[in-house]
Every structure is written in structure tokens, then in C-alpha cells.
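Everything below concerns the one structure shown next.
After this line comes chain A, so read on.
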Amino acid sequence: MKEIIGTSNKVLEVDLTSGTFSEFTISDQDRKLYLGGKGLGLKLLYDRMPAGVDPLGEENQVAFMMGVLLGTGAPCAGRFAAVTKSPLTGIMVSSSCGGPFGMALKTSGWDGLIIKGKSDKPVYISIDSAGAIIKDAGDLWGKDTHQAQEVLNQEGSGAVVIGPAGENLVSYANLCSGHRFLGRGGMGAVLGSKNLKGIVAKGKEFKIIPKNKAKFDKHKKKALKYINANPVSSDKYRNYGTNTHVNLCNQGGILPVRNFTKGAHGEAHKVSGETIKDRYDTKFSTCKPCSILCGHKGTFDGQERAVPEYETVGLFGPNLEIFDPVKISEWNEICSLAGLDTISAGVTIGWAMEATEKGLIESNLKFGSPEGVSDILKDISERKGLGADLAMGTRALSKKYGGEDFAIQVKGMEVPAYDPRGCFGHALGYATANRGACHLSTAAFSVEVFFKMADPYALRGKASFIKFMENLYAAVNSLHICQLTAFPFQLEPPLIKFTPVPLLNIFVTNFSAIAMRLMDVSLWPEFWSSTTGVKLSMFDFLKVGERVHVLERYMNTREGISKKDDTLPARFLTEGRTCDAKGRTVPLEKMLKRYYQVRGFDQNGIPKDKTLKKFKIEKK
Partner candidate 1 sequence: MNYNKYPQINPKSKFIKRIYVSVMLFVVGRAIAAAAKSDKVVKEEFKNLRDDFMMRLGVTPNGPEMILGKNEKGVVKYMGWNSKGKKITMNMQIKNLEAAMLMFTFQESTTVATARDRLAVSGDLPDACAFVRILDIVETYLLPKIIVKFAVKRYPKWSQMSPLRKYVGRVLVYTRTLLGI
Partner candidate 2 sequence: MQVPSYYEFCCRVKTVSGHNALEKIPSFLDKLDAKAPMIITDKGVTGAGLITIVEEAIKGSGVEIKAVCDDVPPDSDLKVVNELAKVYQEKGCDSIIAVGGGSPIDTAKGVNIVVSENATDLMQFAGVGVIKKRLKPMIAIPTTSGTGSEMTLVAVIADHEKNVKMAFVSYFLLPDFAILDSRMTKTLPPFITAPTAMDAMTHAIEAYTCLGKNPVSDATALKAIEMISLNLLKVVKKPDDLDGRLALANASALAGMSFSNSMVGMVHTLGHATGGVCHVPHGVCMSIFLPYALEYNMHKIKNDLAEVYFALAGQEEYAKTAPGERAEKAITFVRQLNQDLHDATDGKHARCLKEVFDREGNPMVPKDKLSDIVKTALGDASQFYNPEDFDYNDLMFVIEHAWEGTPLDRSKIKKG
């Protein structure tokens, strides 16, 4: 088998309009400044796509970017990213996935794939090291994500496809590869609008060898040690998957209950990862390769189904006041097959239930009753009846029917299953995250609520804390490696591991700026440089993260984003949770002001020229 030392730096560019493809190489500078994955994807689109294009129009482009570490056997690196302009939010969206497509494309010798143009009839793309062939997908159209993949996988070792939801341009339809998803922001609709049912790559043509093998293996050992030593990754996630969050969130009062009104619920334990594990004997079903092993499947009354991730459980469960794992797993499956984002779907249905209650719309959806949910999910993916409206997402919905105050979305993207009124840092993260309400851009809830390393209600230092987390994860997603490694890689290094938590808390809460500087995140850059052979210090690494974040922000401001959009649903700003006697609401303004300062944005949230200059982003 042929070998690739480090990276191939080859990107395949397919134009569906003309039906042709071409390839180009990534410049060393882009590679150094944007690493790969999300970051590089954004940069490529920034160079290729003008502002103000219609997300579902011909001019919109999708970039699939394979991480540098993908295929090297680095732990938890079996992931790839996709970047495009979202029909849900109208701004840039990036997503990460652990499905087989990534490995397949990379081992066909490609570091990335850019799709542009629009086919006039349903097609799919078949890729190998020689290039791409566009084939008719007439008989695939209408198939669900699994059937479609079965067909495509006959031509290769990994595919990514859309389901009916994507074909019907549901604005939060997603992409499916294996049983993993590029979940958020409606990328499915973008492919659907291009009449592209799926992409399959031959794979297994190349072997990926790190430049500096010895150094690489050293770090790999260290990484595995950390992962297996860390209680979160080696115990919680490995045993219960992300659903271990249910109890933690419930105790912390940040569980979404009844469309984000309560914050906690007595029956939450019924849907916790722990309960699911011992009631539905779960087995591993993970990304490949992976060493954390958070993904599971289980047997729900007789049928083997994937165990829903925490977001799905939280938003289909407590958020609708339903505590039946079987139902939730069933709905999860419906979404998987149709290619629907479960977060947006869950929140949208939550909105529909409350709107029905308040007489803004008419439906049979009611909090606490599973009745009608599976039907509405199908209707959404087929855009039938009320489903057609729900398919627009909560922002458009609430603009049409009213009820914007309880439309739980930011910049058009529905809020994941962490109630920001219990973790102000995370709240700021929601407001400033580039793709809209996103729990992954900071994941601050874990530090504030799970590990209690910062006072969740304090405002001091939140700005620089959030800035750091955003930068870190932007960089991690550009490597690209699983974000869950953040727990072991950050918490296991001695300095943090051996400082007592209360002390950490005081330090992070009051001197976050310094605390963040002392954070040892060297492991990630080491992996990258040992693979590419290009030097990358820890500070370069974080600077890349910042660069990526600022670039994405700048691209969004060209789409009209400014301070007015960096906000939260009225519910979080004006109503307290019932579980919180103080009835606290998020004092966003104060944090935002400071955040813009530390970010180098003006007070309207637009990156200053000198900030752009600092990161070598040329204004367009």
C-alpha cells in the first residue's frame, strides 16, 4: 500500500453544475496558520465564497476537511469536519463527525473535499485516489440514511449521506456517516439543495505515517495514559456515554425541563446514563479509532438501537417532560434514519408544545405526553402539515406565530441541553459562539458545574475564561481530534491534577486570565507537529485557535452579525428557573462588554482592523 508521510495536502474540488472536478494543494502557510479540519475549511471557503450568498443557492459551497491526525492512529482522531453556510442560521457552520467517511477519504489520499455548484438531478459522488465520478442517484433519492449507505458502501469503505429530511430541505437536516452525524446547522439541506444524496470514498489506498514516528509514539503513550487515568473519560464516558451528564446537570440545575423553565426534575434519573446502562444492557458502538469509547448501543424492548447521546436524551426527555428511554431511543432512531438534528428537533418540538399550550398554534403536542411526537418528527422530515412549519426551526417559527420569548435559539440555532442560567460562563459561550447556540464552542458547563472549578454565578473573569475555551476548542477541532479528550488532556497534567479543587475554583474565578496561561495543553500541538514535522508551540496552537475563531466571526459579521445577535432567548434573560429560589437570570450585557474587549472586537461586536491584521486575516 502506498504511503503518505505527514499530510498529502491535496484537496479535491467537485463542481456539480459542470460535473467536473479539479484538485489543488494547500499552501504551507495556510497549513501552519489553520492546521486543518475546521480552521482550514473556513479559510478555504473564505477565499472561495463571497459574502451574502443564499445557503440553499448554487453559490454555497461545502468543505469536508480531514484532520491531520486522522489515520495516524492518534487516540480519538478518527474524525473529520465539514464547513458551509447554514440555512438554519444564515451564517457559517462547522461540524465534526467520527464516521467512516473521513478515514475513507483520507486514505484515498485526500486531505479535503470541496463541493460547489448544483446538480439538476439527484446524484452521488464516488471518490478514489484518481478523483471523483458523479453518478445518478435517482433510485437512492428518498432512501433513509442507512439504506442509502448500504448501497454506497458497495463502492467504498465509507460514505456520508443525507436522509429524506435533507432532500426536503429541512433547515436542520444533518449528514450521516456510519451511525455518526454531522449534526448541526442543516448541512443536510445544503446537500439536498445541490441534489447531492451522498458521497462515498474508496479508501484503504494509502497508509498515513507521521513524520516523526518516535516522538509521535511517545505522545501517544502519554495520551493513552491520561485517558485511562482520567475518571471522566475512562469511567463515566466509557461506561455510561455522554448520558452521564443527565444526573450531573440535574444536580447542577442546568437540565432543560419543560422547554427550559425548570432546570431540574425529580424523575430525571430515569433517563440517566447509569439507568440506561443497567436496564438496556449496552454495548460499545464508537467512532473508529477511539480510546474513550463513549458511543453505545443497547436493546430497547427487543430492538437493538443506538443509545441516544445526552443532548438527544435531554431535549427529547426532560425538556418535553418525558422520562421513557424507550420512547427517546425510538425518536432518536427516527431522526437518525431521516437525517434530522435531534437537538434542533427536540427544542423545536418543545417550542411547539409550549406554543400549543399558549394558544399560538394548534397541535396535539403536550408536555409529558409522547403522543404525536414520532408523527410530527416524520412530518417534519417530509415537510407535511404543521411539520412544514416546524421544519423552519424555532427562529422562523416564532417570527411567524409569535412566541419569540420562548424560542430557545441563538442566531437561529437551537440551544443544546444545558440551561445557561446555571452557568453564566456557558451562557456567554452560547451568546458568542460563532455557529449560534453551541455547547461545544466552550463546554464551560463542565468546568463550572461538573468539576466546580469556577463559580458558575460569578461574572469576574468569565470573559477571558470563555475566550480561552473558544480558542482551545477551535484549535482542537482543527487538528482534528475528539473534544472529549479535553478532559484527560487538560485535567491530568500534574499542575491541575494535584491542586485541590476549591483552590482551583478561587483561582479560575478571580484570576482566570492568569489561570488560563498556566493551563498545560501542550499534548495537542505535539501530536500535530510530530505528524507534520512542522514546529508548533503550545502558544502558536492557541493562537491558531484564536485565529480560527476570529476568522469565523469576521465571516459572520459580513453576513450582518453584530452585537444585536450575540444574545440569548428572552427566557434566559427575564425568567428564573423554578429550581432556583433566587430566580436568577443571565446578566449578559456586563460579560459581553468585557468579552468584546478581550477579543479585540469593537463594542458592536465587529473585529477591529488591528485584530484582523494581528491574525493575518486580510479584510474582504
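Regarding candidate selection, all candidates are chains of the complex that A comes from, given by their letters.
Observations on the model:
Heads up, the rule we're going with is that a residue touches a chain if its C-beta (ideal position, glycine included) is under 8 Å from a C-beta of that chain, and two chains touch if they have at least 3 such contacts; residues count from 1.
The structure displayed is predicted, hence computed values, not measured ones.
This complex places chain A in touch with one candidate out of 1 or 2, and it is 1. Interface of chain A with candidate 1 (complex): residues 575-576, 581, 583.
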